[in-house]
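A protein chain is absent from this complex, but the other protein chains hold their places.
Then we have subunit A:
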């Protein structure tokens, strides 16, 4: 009898189960059907990617100032380059752009501050971001105070306007949505029916109708001496519309919280607002992060609809630039640029929400 008491040394897995080749074999070429699909897929990808890359990079023109600098064989990024300032700031006067830059800088600093966990004073920064900053931004952008020349809102535009519409819409829609969601679950008949009617009305009409009403019908109802700024009209319409959607998303979260949670809080003697603010809402909001971010992203993209009421958001200013007779026929470049900018913002929002979900995960995930 042979007793081998020494253990065999650990050895790496066989080479045909490791490395990229093995991965390829296991995932892409595991059988004749899979191999066929892989090859067809690669061929389709080749057909799509090669001309796209050639158009966007290899044959593209990057340097120049006029349409004569474009060979027309590939994309003419000269157009985007020449109009870049306008795409970002709209028709904001060139000499006053520093004001918009300060607002941009403040905006991104605040967002970064709130998003990066290591930085201190989160609570105070949040209060400033929600109260102080909007006022400061308005004073800076609109002017008329502290000797700043007035820049009327019809000159605002581009990415600046898109971000402004989206962030004010988000900041407004979330609290209104929470209140509406709580109201809809309330036992008080007047509060409840008001919330139900409000939500169902705003969810029942398309956003484009709301904007048209705000821009075409509303001025006719107001006496002609009084006119509400069209940006304000659009903002109110957008916020109310989105808050109805937000309310339903949050109500979904509220319903997912077991009733025992609220009852336990009540048994501890907590008032309604404490029960909601400390026990129910933190859990519900956390659970609804995907839904809330979903609504935010759709709001961000919906802001392009303000184009139909003559406000030049990012897409609107791209289209207006396309109608400059010096730059006719570069619509593809303009639209690709707009799509790219929108994608960057929406994708970052989506990534941040996934990070937030992981961070706030307390083991409730099913």
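In this section, contacts are C-beta pairs under 8 Å (C-beta built on N, C-alpha and C of every residue); 3 or more make two chains touch, one makes a residue touch a chain; residues count from 1.
Methods note: contacts and distances are computed from a predicted model.
**Q** Looking only at the UniProt record of the hidden chain, which name from "Cell shape-determining protein MreC", "Thiosulfohydrolase SoxB", "Amino acid ABC transporter substrate-binding protein" or "2-oxoacid:ferredoxin oxidoreductase subunit beta" is the right one?
**A** The record names the chain that does not appear here as "Amino acid ABC transporter substrate-binding protein".
**Q** Where the complex has a chain not shown, which of A:33, A:63, A:220 or A:267 is the residue touching it?
**A** A:220
**Q** Among A:10, A:187 or A:326, which residue is in contact with the omitted chain in the full complex?
**A** A:326
**Q** Taking the entire complex into account, which one of A:93, A:149 or A:206 touches the absent chain?
**A** Checking the options A:93, A:149 or A:206, the one contacting the hidden chain is A:93.
**Q** Would you write out the residues of subunit A that touch the absent chain, in ascending order?
**A** Against the left-out chain, subunit A lists 72, 82-83, 86, 90-94, 152, 154-155, 212, 215-217, 219-220, 222-225, 227, 230, 307-310, 312, 316-317, 319-326, 328-329, 331.
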